[in-house]
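What follows is chain A.
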Amino acid sequence: MLGNIKSVLLNLAKKPVTRMYPDVKRNYFENTRGHLINDMEKCVLCGICQRVCPSNCIKVNRDEARWEYNPFECVLCGVCVERCVKKSLKLDSAYRQPASSKYRVELLMESREEGKAAGKVKSLA
Partner candidate 1 sequence: MSKTGIIPFGPQHPVLPEPIHLKLVVEDERVMEVYPAIGFVHRGLEMLAAKKDINQMIYVVERICGICSMMHGMTYCQALEELMGLDIPPRAKFLRVIWAELHRIHSHLLWLGLFADSFGFENLFMQSWKIRERIMDMLERTAGNRVIISVNIIGGVRRDMDDSTLRWILQEISGVEKDLSGLKDMVLNNYTVKKRTVGKGVLSKDEALRLGAVGPVARGSGIARDLRATGYAAYGELDFEPVVEKEGDCFSRSVVRIREIYQSIDLIRQAVSKMPSGEISVKVKGNPPVGEVISVVEQSRGEVFYYIKTSGTQYLERLRVRTPTFANIPALLKMLPGCELADVPVLILTIDPCISCTER
Partner candidate 2 sequence: MMMDSKEVKVENLLQQVQKYLDEGYRLVTETCVKENGGYKIIYTFEKDYIMENIHIIVNDMEVPSISGIYFCALLVENEIQDFFGLKFGGLAVDFKGRMLLGEESPVGPLASVEIVRKEKGVKE
C-alpha cells in the first residue's frame, strides 16, 4: 500500500505525460510511414507498384496516363516505395490528415511537358 502512495505523490509532482494536442504537436520520426506521395515528374507508369501492392490500392492506367491511389485502402507497408524503379514514390513522415469523406488521389502525367505535375483529388461516390 505504501508503494502506491509513493507513486501517487511522485506523479502529483511530475509534469503530465500527455500533450495539449492541437497546440503542442509531436514531431514525426524521420522513418515514419506517414502517407504515400508520387512525384509524377519521375513516374513512368511502369505498373510495378500496382503489382506488388498487397491491398491493391494502386491502379495504373497507361492508356490515360493516370496513376490512381486509394489512401483509405493503403496499409502503408512501403513495398511499392522499395520496388519503384524511378524512385518517384515516397513515404512522407507526416500522417495523413483526417477527412470527412473518402477520396481517391488521381495524378495525370500529361502535364509533364509543361514542367509541372497536375494533381487531382476525386471524392468517392
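Worth pointing out:
One rule holds in what follows: contacts are C-beta pairs under 8 Å (C-beta built on N, C-alpha and C of every residue); 3 or more make two chains touch, one makes a residue touch a chain; residues count from 1.
On how the list was made: all candidates are chains of the complex that A comes from, given by their letters.
Computed from a predicted structure; not experimentally measured.
Chain contacts in this complex place chain A in touch with candidate 1, from the set 1 or 2. Those residues of chain A that touch candidate 1 in the complex are listed here as 1, 3-4, 6-8, 10, 17, 29-33, 52-55, 75-79, 82, 91.
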